[in-house]
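Below is one structure; the comments refer to it alone.
Excluded from the complex is one protein chain; the other protein chains are retained at their positions.
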Amino acid sequence: MSGVIVTNPPRAAEKDVEALSGYGVATVHEALGRTGLLGPRLRPIQQDVRIAGTAVTVLSWPGDNLMIHAAVEQCSPGDILVVTTTSPSTDGMFGELFATALQRRGVRGLVINAGIRDTAELRGMGFPAWAAAVSAQGTVKATAGSVNVPIVVGGEIVRPGDVVLADDDGVMVVPRERSGEAVEASAARTAKEEASRAAFAGGQLGLDRYGLREKLVRLGVRYESYDQYLREAGSGS
Amino acid sequence: MSGVIVTNPPRAAEKDVEALSGYGVATVHEALGRTGLLGPRLRPIQQDVRIAGTAVTVLSWPGDNLMIHAAVEQCSPGDILVVTTTSPSTDGMFGELFATALQRRGVRGLVINAGIRDTAELRGMGFPAWAAAVSAQGTVKATAGSVNVPIVVGGEIVRPGDVVLADDDGVMVVPRERSGEAVEASAARTAKEEASRAAFAGGQLGLDRYGLREKLVRLGVRYESYDQYLREAGSGS
Amino acid sequence: MSGVIVTNPPRAAEKDVEALSGYGVATVHEALGRTGLLGPRLRPIQQDVRIAGTAVTVLSWPGDNLMIHAAVEQCSPGDILVVTTTSPSTDGMFGELFATALQRRGVRGLVINAGIRDTAELRGMGFPAWAAAVSAQGTVKATAGSVNVPIVVGGEIVRPGDVVLADDDGVMVVPRERSGEAVEASAARTAKEEASRAAFAGGQLGLDRYGLREKLVRLGVRYESYDQYLREAGSGS
Amino acid sequence: MSGVIVTNPPRAAEKDVEALSGYGVATVHEALGRTGLLGPRLRPIQQDVRIAGTAVTVLSWPGDNLMIHAAVEQCSPGDILVVTTTSPSTDGMFGELFATALQRRGVRGLVINAGIRDTAELRGMGFPAWAAAVSAQGTVKATAGSVNVPIVVGGEIVRPGDVVLADDDGVMVVPRERSGEAVEASAARTAKEEASRAAFAGGQLGLDRYGLREKLVRLGVRYESYDQYLREAGSGS
Amino acid sequence: MSGVIVTNPPRAAEKDVEALSGYGVATVHEALGRTGLLGPRLRPIQQDVRIAGTAVTVLSWPGDNLMIHAAVEQCSPGDILVVTTTSPSTDGMFGELFATALQRRGVRGLVINAGIRDTAELRGMGFPAWAAAVSAQGTVKATAGSVNVPIVVGGEIVRPGDVVLADDDGVMVVPRERSGEAVEASAARTAKEEASRAAFAGGQLGLDRYGLREKLVRLGVRYESYDQYLREAGSGS
Partner (left out) sequence: MSGVIVTNPPRAAEKDVEALSGYGVATVHEALGRTGLLGPRLRPIQQDVRIAGTAVTVLSWPGDNLMIHAAVEQCSPGDILVVTTTSPSTDGMFGELFATALQRRGVRGLVINAGIRDTAELRGMGFPAWAAAVSAQGTVKATAGSVNVPIVVGGEIVRPGDVVLADDDGVMVVPRERSGEAVEASAARTAKEEASRAAFAGGQLGLDRYGLREKLVRLGVRYESYDQYLREAGSGS
């Protein structure tokens, strides 16, 4: 693995990041055609927190946090640090000291596809984090890696400067070129969701609202009374 | 998979459901001879909530929530929606909009052997849920499934109208024919537990209370001082 | 498996346990050369609690809690019960009744490499626990095991009387012979961490503080502008 | 768990079992509307073997093979022993000695939702097996369970006397009442597959054979040249 | 997810693919700086087979193989079909009929980040495959996906026309722009490995060949006799 630290990558437009911070991960993910989600493995260490920011990416060797040190210097206000490893790892590569350094630089939070530690302290200092594992296991600073190159987390590509959005439902990425489109689509999606919410609260059914009754028929789904069903299933069920 | 939506299945007696809501999952599970638990994979998205209700069951294709829409119409006050998929899935099949529709119909909560999303919103609206995963991943409405047929979750069969009981320890099912028996057995178990609690708080040992000293002897378990043990283990351990 | 219950094993010095309770798991783990962590599988059932105590160990058959009953009698004030099974198990071997008995004896908490239940009740009574799973699944009392023999949890050996330390980041063991050394090393580590925290809060970089710039050079990590990187990566990335 | 050993359950018609042994698991699974598969966790310990037989079912406590001993007596020629445990287990509950006893009784093989051992010996004696794990871990004979009650494996219910079919692709169950239907449907499916195979070997495309081109259009899937795609994706991908 | 089928993407140079087929996955992975491996989850269904070819990529909905049908038409001699799903899935999306169609078109094998079935038949017809699971579970043809777009498998990006190399050690991708470089680097690596093999067979140690003795010293690794070690470890270990 050749190591490179890329400086000053382009970042998504600040106003788009700001606007996206008003929407939940599920909404933006839907708005972008159900793309961008970094999988179900990343879980928040806190509850009821949502952040949006621009990615500074780190690719580290498992059990080694050298490149996170290199990444700190590349971080600016509004960034979110996104870390993965070349092989799966649950080691606690990140803790309170890193968070102190990042908080000072205006970084909004951490997404790490590996382990995290000092979770109580991180909650205490208000530095939000999403991680694949919680583990106190310490790491070394011995092997090269890269900063601000495209990385893959949970089957999605995260590039430096892409928008990262995280809340209780997980983490997603919006490619920086699509941030404007994402804002618009999320607004539209939210309007649609609000109308549906009102309709459902008023008693309408999704079957009717989305025209699904006909689809059920077309798929051959039939309605049966419980007695009919029992007769059909026979004594075998 | 042939799709069928079964209407008006029998439901467990309301008074039994009410009575069972007074007991924890562990207690009822023990009271019924250690049966009915839907395994350790289902976890609550909230803390310190317990619900009991009658099952409306859904069998869906992975990545597809069409049949949940069909199921909403089959739900009545006092029900709990129980969803599984034909293959393992972590996709977020259920969110705030469904909860809005279900809450309006008097449904008490959700048990889903797949993913859930909008978890912060669900906690906010007081709609409790137990799920195998939290994921914002969206789903389609394309493939047939069934509603109110017997389904299998965590190695247990859940039939429509069965009692479902869920708390911080997990989720269990009580066959609707056994709901009365479950109430009685749970009351008896609780009385027994209370007596044991008082005894243990007073310093009695389980070894004595349950007559286990003799069993240890029969099984050949011996007591040794630390020095004896070291000598026996030799330098090898 | 021959069953043995070892009585009165030596315990780590009380003052060392007391002193270690002032440090987090990550700190002591680092202080002891990154050893002793019982892996990422053990998670707390509560938040923001830290305990330290001396281990009473249990080796049980899966699905069987007979030996926990035997272990209760071996527990003294200041102990922590540490349970594992001869094969992986998620069954709920431990609940509120055991906690009642242990609390009466002055036991500080539970570490169980298997399942736990009555988690809401345990939080309610202030009995902290770390477990590999939460499950209401009940167990039997049928098969022999051992108490106060060395056991293995998460790749580490825990012997009776060793210091066990647990917080939100996981659980670790300090061999009883090393408890004094651990106290000293943890104090030194904490002083070092405090200095680093102040430095990082003041804007110093880890790259400079730990002399890592030179290491990056030695490892061949290069700095590139985003444009350079793009040119080098070619159209392929 | 109350233990019961059910004697002489009805068995699927022998001629149906015989007929089904001529089809692969994937074929019969499809023929029955994509039902009956016992999940991807069960793997064969041998290659290129297919068996069909009638189920004798066992529900055991984890780490305990007492009930397999009880089940041997209930086995007749043409049966397949199907074992699961009340909680997940990888212990080696079954080995060469059991296989010797079963082979003598004309049993055709083993399906075990737990561990197996003596795998080399089992292959050597021609006793086929499908298991969730291979492990030499021994078990006890201490706790009650049941024989010939309905059990759940991989999300499917297996009742005594149901047809069990196993090959390199996994294991499936055919409810004994549906064995005749399964034979017919499998024959039809096979004929259809043979026609498709010939067509595909001759160069026809599934897109044409199954009329999928129109479906792609309806779903909005578009064809683009590579250059078009690149332009559309922009520099961002 | 917007669906697109990209036609005629560029392919890696045929002579490079041919040349790379002479090297194992581990060798080429090392030669390219330890990059490109599609992780440990993909396993071969056969033994002792190695293939190299150009990727035709498929992104499918879980439980749905519609897009594989679309992909067959895009396949040419020398291709390898590489399939993944938008969410994790173990369903058997691919079997003998697809293999028949692909073999007719000169496709060299399959890499699928999901399930496969008809494994015995595939081995029988000499169509090699690497899969994340073996499962007979059938799928539908209901939801859109894409063909020949960049996909992510095991943390690596696979683009149409990239070189895919697979053997008993797993699967890797070589970006099509780097195929020439990969050939050269693999030849060099192989020469180096051959020299090392000869040296090791002759009794040289890696410690000497790679100059590692000095590194051990620098890292503070010390040599001790067993007696010294015991004394140092004390009675505690």
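Per-chain numbering from 1; labels A, B, C, D and E assigned in written order.
In the analysis below, contacts are C-beta pairs under 8 Å (C-beta built on N, C-alpha and C of every residue); 3 or more make two chains touch, one makes a residue touch a chain.
What you see is a predicted model, and the numbers here were worked out from it, not measured in a lab.
**Student:** Would you indicate which residue among A:Thr7, A:Ser21 or A:Thr143 is in contact with the undisplayed chain?
**Tutor:** The missing chain is touched by A:Thr143.
**Student:** Which one touches the absent chain: D:Thr85, D:Thr119, D:Ser179 or D:Ser196?
**Tutor:** Answer from the full complex: D:Thr119 touches the omitted chain.
**Student:** Spell out the interface residues on subunit D facing the chain that's missing from view.
**Tutor:** Subunit D touches the chain not shown through residues 2-10, 66, 69-70, 72-73, 90, 92, 95-98, 100-101, 104, 115, 117-121, 123, 133-138, 141, 143-146, 148-150, 160.
**Student:** Which parts of subunit E face the unshown chain closely enough to count as touching?
**Tutor:** 24-26, 29-30, 34, 37, 39-40, 43, 47-48, 167-170, 172, 193, 196-197, 200-203, 205-207, 210, 212, 215-216, 219-226, 229, 237
**Student:** Residues on subunit C that touch the omitted chain in the whole complex?
**Tutor:** Within subunit C, the residues that touch the unshown chain are 1-2, 33-35, 84, 86, 152, 155-157.
Criterion: only the chains that are shown with their structure count from here on.
**Student:** Note the rotational component of the Cα superposition from subunit B to subunit D, reported as an angle of 0 to 180 degrees in steps of 5.
**Tutor:** For the C-alpha superposition of subunit B onto subunit D, the angle is 180 degrees.
**Student:** Copies subunit B and subunit C touch; is their interface built from the same residue numbers (over half shared) or different ones?
**Tutor:** different
**Student:** Name whichever of C-D, A-C or B-D reuses the A-B interface, so over half of the contact pairs are the same residue numbers.
**Tutor:** Copy of the A-B interface among the listed pairs: A-C.
**Student:** I'd like the Å distance between the centres of subunit A and subunit D, where a centre is the mean of that chain's Cα atoms.
**Tutor:** The separation of the two C-alpha centroids amounts to 37 Å.
**Student:** Centre to centre, by mean C-alpha position, how many angstrom separate subunit A and subunit E?
**Tutor:** Taking the average C-alpha coordinate of subunit A and of subunit E, the gap between them is 27 Å.
**Student:** Which parts of subunit C, given as residue numbers and ranges, touch two or more other chains?
**Tutor:** 90, 137, 143, 237
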